Every structure is written in structure tokens, then in C-alpha cells.
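Complex shown without one protein chain; remaining protein chains in place.
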Amino acid sequence: MRVITFCDALNEALRQEMERDDSVFIYGIGVPDHKRIFGSTNGLLEKFGPERCFDTPIAEDTMAGIGLGAAINGLRPIHVHIRVDFLLLAMNQLANVISSYSYGTAGKHSAPMVFRAVVGRGWGQGFQHSKSMHAAFAHIPGLKVVAPTTALDAKGLLIGAIRDDNPVVFLEHRWLYWQEGEVPAEPFTLPIGKGQIIRQGSDLTIVATSWLNVEALHAAKILARHGVNLEIVDPRTLSPLDEELIISSVQKTGRCLVADNDWVFCGFGAEVAAMVSENCFKALKGPVRRIGFANTPCPTARHLENAFFPNAATIVRKVEEMLDLEPVDLSAENFYSHENRFKGPF
Amino acid sequence: MRVITFCDALNEALRQEMERDDSVFIYGIGVPDHKRIFGSTNGLLEKFGPERCFDTPIAEDTMAGIGLGAAINGLRPIHVHIRVDFLLLAMNQLANVISSYSYGTAGKHSAPMVFRAVVGRGWGQGFQHSKSMHAAFAHIPGLKVVAPTTALDAKGLLIGAIRDDNPVVFLEHRWLYWQEGEVPAEPFTLPIGKGQIIRQGSDLTIVATSWLNVEALHAAKILARHGVNLEIVDPRTLSPLDEELIISSVQKTGRCLVADNDWVFCGFGAEVAAMVSENCFKALKGPVRRIGFANTPCPTARHLENAFFPNAATIVRKVEEMLDLEPVDLSAENFYSHENRFKGPF
Amino acid sequence: MQATNVELYKKLYLIRRAEEKIQEHYSEDEMKTPMHMSMGEEAIVAGVCQALAPQDQVLGTWRTHALFLAKTGATDVFFAEMYGKAAGCARGRAGSMHLSWPEKGLLMCSAIVGTPLPVATGAALANKYRRSDRVVAVFFGDGAVDAGAFWESFNFACLKKLPILFVCEDNAFAVHTPRTDRHGFESICDVARQFRSNVFEADTTDAEEVYNLTRQAIAAMRDNGSPCFLQLHYYRYLEHVGVYEDFDAGYRSRDDFLAWRARDPVAVQRKKILQGGMVESELVQLEREIDEQITVSVKRAKSAECADPRELCDGVYKCGL
Partner (left out) sequence: MQATNVELYKKLYLIRRAEEKIQEHYSEDEMKTPMHMSMGEEAIVAGVCQALAPQDQVLGTWRTHALFLAKTGATDVFFAEMYGKAAGCARGRAGSMHLSWPEKGLLMCSAIVGTPLPVATGAALANKYRRSDRVVAVFFGDGAVDAGAFWESFNFACLKKLPILFVCEDNAFAVHTPRTDRHGFESICDVARQFRSNVFEADTTDAEEVYNLTRQAIAAMRDNGSPCFLQLHYYRYLEHVGVYEDFDAGYRSRDDFLAWRARDPVAVQRKKILQGGMVESELVQLEREIDEQITVSVKRAKSAECADPRELCDGVYKCGL
């Protein structure tokens, strides 16, 4: 099958859905400019015109509410945020209005909307451009939260989110944009609310979100050479969560590490750890552990950034600790650096 | 010692701190009006004048940022929100600016601020006036989150929050306003970050937040009559969390139920459950359980509201389940109703 | 005009009497929902809604009663929701503050200050997108003008030339805080005039005047494509929330009230249609019919079924997960 990038998969999903359904439109700061949200909105302005693909004033709370009004009147808005930090300006509309719209009509009406928001480490972006905050969105009943890892999932889940009748927060890690994978050319959906085992293993289950699946796979490769066999579950949808998949994996392995692309305290990782601890009480051979961002706003200087973000090495060390293994030698390992892909601000 | 209400304890804390330190001022919608935030700001306008006690336009995000600017210039603002839902409009300033102010100066400066916000069930308030959302605040490094239960704690922790050099979100459950307790007349502080065992017991630890401590105490009383001895831990501060206190209680009882005054999924209860499961792995005789709001926006009609909010009965039933007991007869029990205190909107 | 004036009067009378019924029954403690009463603003809501076509759309705040009744006339559904019953527009989930009925054009009422404005703007955007000639009218208090959402929404509507009326129901107070303690400008109309919009102001309790002004506004909008801003002054008769007067609270005076009450919108309109030729007995007959409708609706609501509590979590998401 054809191999394309995560970014091109997003772009294809958008194009195909906008072709298929003229109620779909896309808007947000920079959506139609020449940078095209890192290329993900390429070609949409040309193909669908400025009424279906437009820029906005810098007014996130209002622009989110505008999406709701459009959705109430039958459209399917896609609101794009080049950083999730900017979506926090719309917390009021999300938590106080959008999430309860359907409920407030006793379920007779609904608000099909997608909020695309880019997360993830940029290039010295610092504390105002490095958040994830998916737990805060996932906490709110009425919102769905999706975070794909692969190109295939990016396309299938974005189409799924657009066709979903509910508001969906769709989080895209910047570093995933270059991930390549086999993706069908025709439109397809993947079910929102279904996770995926991206690596089969027997010794320990890693539940990873977003980019940390890539790091987990790398860690698994390293550890496999030392006889440790990790299973990796990508929930893909954070809310509603595919609890069964995670539970059945941990029932099998007896151990669980949650690697969440966010702060640990009161994060999504806490939910997974609590849920697994509750449901796999007997099967667990040791406590569920969590890793994530350091408990601080994100610094800018590279060496501090490196200490802030977890990666494959963090995962390896944590797994070793959980399995009571001697630390393997990582000095010859080449850990991922986005600078292989780009230098300068993202 | 003198017995006063939670509300009067808040009021006394404010008055004494404003007397002691002329850099303290209080502002927010309705703060100086005749209703005085349910009486908690009584007398402040008269005593300290309109420069230190003032109303504001309805502009929460900006008013929060104004507090930060005042704090940077040496004042100690107290920003009041009659519902926490309105504080969500300030999520941008809280998450993107206020929480990282100190860190962004490498710790050389800080932003002493208090955000008082009322939470809790009103009287048919519905989905736009019934949130708690403390997990979303607690998730953000740089913010502290406090939620007192008793009149004593209300005074000691509010003074502690005002004197703290960091931004503190201070959550007050509306129903607690009438709780009475012994409170010293002179100013005192209680340490932020320290929890409290409000009932000693041996069979099971309940970690409860805010109003749910009152319900937990009621549940404990009922169960005590049936030979079950509950320990209740009130963390009082949700971030930073007094993990040790909770852990040592669960080490002793071997069982833990988290009763959180919020939605369960990705809530503060998840953090406690994950933390306890991790740290008390050996001591736990059964899985940590969680209760909280139903997984839906809050409805208005009373019978639906009753199904939405947990209470002492919910706790009793959950404890029975955890301890594998026969359900006790609750038909003669009188569960708390705020209508004993007031009818009509809150 | 007499026919329109009669229609206007029916709306005014219906709203006023429905709220008087709420006052009558509220202390029975069966309507367990906070009431933000419309009394005093009836001319605004009736006048604007009368000028709208049935397919036009409205949105409002927590002060929902007049708007719901002016747009739908459906007292059964109204009282059922007040009583928290399954026959209410939201099966009891919404209560007084969040009434809506999208099929009838009442898209949403939202009780967070400022929030209806973006939603209304988006609804207007969709209408334009679909080349519909539907008009959206969003009602909000002078308090919403404090909020960034007002400025962002109004700016966007002016920028995109959206078919929307911004109707500021100005009672000069946000809860108990006077406008002068909240606004750093003299006149919101003067500010709005600097935007690409059509601006109107009225200080009237005459629903017919509001109706005519609204028609004028819609005509201007159809003409130049720009949205309208209407500042319509009124006096809130009762406390901010609740069914009683509050002139003893000290933040406003009973004298002001009495001056406004002397030109009460219902009384003004009643006089007008009598002058317009309706005979008193016919009018009384009309009023009795409305009274009867309301009495029956209250009775039905009181004895109606509650929603099954097992429904609690239904409709949070459409189509389940």
C-alpha cells in the first residue's frame, strides 16, 4: 500500500471530507496562509474557496463559540489551533457551553465539531507553547478527545472525528507530522473510542499517548535485545477510553507503565493508572508506574528541555526499575532528535 | 473556644489580613454589593474603602491578569468568583501566564494571588453553574489548589493562601458556608500542603474533598453503628498534595475509597487512586475505588440532580461493596438536604 | 398596524401573565430552578420577535422567559420545564436558565455572560454560508458588553457582514453593579458606530416602536449587508434572580421603578389597541383565553411525569459513544 506521512494523511482526510460533505468547513489562525499549518491544510483554500477555508481574528473563545453556532445550524466546523495552548482561551466555550449543548437539548440536538490542536515540543518554545492538557479536556463529559500516533490513525480518526456528531478535541503532536505509514487512498474511518495494541509483548504493558508511542517502540526495541518483551497499547482515543483493551493487556502482562505526553499530576496517566489498578488488582505483579513531563512549566534552553521531556531512555530506565533489571548500556543508542528533521523554530 | 461558621471564618480571615497588610485587596463581581458573596465579604467595603474592595466588569480573563500585574507590583490580590465556572474564563491567564510567572523569572519573582471560587450544588443551577474542575487547576505546575472543609480550616488556610507567595486557587463549597466550628479569634495560618485525618478508623480510608468530607463523616457514623470503622482523610490542599498522610492511612487500613466532589474521569480522584495504588501496593487488600459526580453535565430537575451528586448513602453503599457487607437499612436515615437551610436559588 | 399591535399585545400579555403565575406558585417550592424574571423587558423581546419571521432564529441569556414565550408561545412546554418534568423542552435538565427549542428558532439560552454572542454569530455565519435569508437575533444584557466575547463577536460579524441583530437589553445593571461602574465609555452606540454596522438606540416601553425599529434595522441590514446593533433600554422590575422586588436593597430606588412602571409595556400596549378600535370586552375575552391557557399549562406541568432518573446520562453524546 501507498506510504504517506501523518501530515499528508491529515490533509487527505480534510480534503476528502470537504469533498464529500459541503457542510464541512475549516477555519482558524493561519489555516489558509502559505505555511498551511505545517502543510496540513495544503490545497484546501484553492479547492474549496475562502468560505470553506478561512483565517480568523485572534479570538479563540469566540471562534470556538462561532463553531458551535455553525454546528447548531447544520454545518461541521473544524477549528484549527497551531498550539493547544491557544485552545485554552476557549476553555469557557468548551467546558461551559459546547460540551453541554447536546445534553441541554435532552439529546435531541448535537454539535458536530472538531478542534484540531497541535501539541508537542517545538524548538525552544518554552512554557507558553508546550502544553498538552488533554486530561483537562477529557475530564469534561460531552467532549471526546482523540490523539492519533500513526499516519493511518491520523486519517481514519480525523475522518471519524469529522463525521462524529459530537465535539471532538483532536490532538496532533508536531513531531508525528513526519511519521510515515501505509494509508489507503480512499476515505475510511476508524472508530473513536477504540485503542490499539501497537506491539505485542508479554513482560509489561506500556500505555502511551501520542508521540510517546514512538518513544515506547524505540524503548521496546532496545529492551528486546536484552530479552525484555514489551507490549504497547496506544489508546488513540483518550475519552471515551478503551478500558477493556488496556485491562486485557495488563491482565496478560501483569505490569503496567503509563507514558503520557503531559504533566503527571492529575493527568491522563493518573486516570489510566487508577483504572488499571482498580481493574487488574489481582493480575498486577507490581504497582502501575507513570512517566510524563517534569513537574514544572517547560523551560526553553535545550539542555533543560531535554530534562523536561521523557523519551525512550526514560522509558527503558523505568521499565528496568519495574522489572528489577540491571541498567543496560545506552551509550551507543541514538535517541530521536527532531533536529534530524528541522532546525529553527517549528 | 468560640464557635463560628465557615462563612464567618472566611470573612474574619479577609478582614484580619486586610488590616494587617495594606497590600492585600479584594475584588470581583459582586464583592462589595449588598449580598457580599453570601456574606463572606461583609464589612470589607466599609472598613477598607472602594480601592481595596471593588466590583469589576464581567471580564474574568482580564481581571485575573490584572491581579497578576498588581501582584508583580507588590500587591496581594484576592479575586473572587461566585461560581468556579466563571473562573474557567480565566484559564488562559491561569495556565499560560500566571502559573509560569515565577518560573519565567527563574524564581526571582513570584505572584502572590488568591482566586476564591465557590463550588458546589446550588438549587437547580444546572450544567453551567455546577462544576468543580479542581483537577484541571491542580494539573498545572505553579498553581496551588486548596479546598477547606471546616470553619477552622477555612480561616487558617485562607490566611495561609493570602500570605503564600504563589497563586492559590481556593475552592469553597457553598454548603459548607453554614458549617460551624471552633475557630480562634486571632489570626493564624494552617500550612498549605498538609492534610488532616478528620476521623480515625481502622477498616478503610476515605479520602474526601470539600463537602464530601461532611458526607463521609455521616456515612462513617452510620457504618459505625454496624461495626465498621472508617478513617477519613481530608487532604485540604489538593496541590501540592500531602501524599504521606494518605499513604500512611492506607498502609494502616489496607483499603481506600476516594470521594471527590467532581467528575471521576481524569479527576483528582484518579490522582489519589493512582498514587495510593502505586505507594500502597502491598498494603492494599482490595482495589482503590472512586466516587464522584455522574459522567454527565449536571441536570437541573431535583430528582436528576439527586442522581448526579454522591452523598453519604453513595459512600455507605460503596464501602459495603468494598468490604463485602450486606447493605444496611438506610430507610430511617435522614440525609443532608440544604433545604433545611435555604429554599430558592442560592 | 392594529393587527400587529394585537399580536404584540398577545405576546406581552402572555409573558407577563406567565411570570405572574411563576410568582404565584414559586413559594410552593415545586419549581426548583433559579428564576431571572423578564418583567419590564417585555416590549423589547415582543417587539423584536414580532419583527422576525418564524424561521428567523434567536438566542438569549439566563433571562429566558420572555424570549421563549415570544418565540414559541408554548406554555405547556415552558411550565413543564420550570417544574422539571419530562414534557419540558429539555426534559427538566435545563430549568429556567437554559431554555431552548432549536426547531422553533430558539437556538440556545446560555447563562454564562457573553457566551450566546459567539454562538449566535456562528449561527449567522452558517445562514450566510447556506445562502439562507434567515436572520439571527441575539439578546444580551449590558453586562455582556463588559466581556471580550461581545467585542470579538461583534467585530467578526462586522468583518464578515453577517445577518445578525445584536440586541442589547440594557437595564443599566449587571446584577447589582451599575453600568457606570463597569464601562470606560459614555455610549456603547457611539462605540458600535465606529464598526461597520447599523446602530439603533431606543428608550421606550412601546413594543410597537421596538417592532418598527427592528424592521428598520433588518431593512438596513438587507440593504448594506452589515449587522445591526440595537441598544434598547428598559427597567428590570424584580430582583436580579428571584420573584420579588428588591428596592430595599439600596442599589436602586423605588422611585425609578415607579417612573418606569407608569409606562409599563403591557399597559401601554393595552391602551393602544383599545384606542386602535378593539372593544374592551373583546380584549378581556382575549386575555381570559391566555389566562386559561396558562392556568391549564401550570396544572398540566404540576401533574406531569418526571423523566426517569435512569435517563440521567442519556444524550451526553449523540449515538452513544
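Residue numbering begins at 1 within each chain, and the chains themselves are lettered A, B and C in the order written.
Convention: a contact is a pair of C-beta atoms (placed from the backbone, for glycine too) under 8 Å apart; a residue touches a chain by one contact, two chains touch by 3 or more.
None of these values were measured; they are calculated from a predicted model.
The residue touching the chain not shown here, chosen from B:Gly124, B:Gly142, B:Gly156 or B:Gly267, is B:Gly142.
Screening A:Ala224, A:Ala294 or A:Ala313 for touch with the missing chain picks out A:Ala294. Contact with the undisplayed chain is limited, among A:Gly43, A:Gly74 or A:Gly126, to A:Gly126. Touching residues on subunit C toward the chain that is not drawn are 146-152, 154-160, 181-187, 190-191, 194-197. Residues of subunit B that touch the chain left out of view are 25, 51, 56-57, 59, 61-75, 77, 92-93, 96-97, 101-110, 141-142, 144, 165-166, 192-193, 240.
For subunit A, the residues touching the absent chain in the complete assembly are 29-30, 33-35, 55-59, 61-62, 85-86, 89, 122-129, 294-297, 299-304, 306-308, 339, 343-346.
Just so it is clear, only the chains that are shown with their structure count from here on.
Closest to the protein's overall CA centre, chain by chain, comes B. Ranking all chains by how far their C-alpha centres lie from the centre of subunit B, first place goes to C. Subunit A and subunit C have centres, each the mean of its CA atoms, that are 42 Å apart. Touching two or more other chains at once are residues 61, 85, 89, 127-128, 295-297, 299 of subunit B. In subunit C, the positions touching at least two other chains are 91, 93-94, 98, 110, 112, 148, 316.
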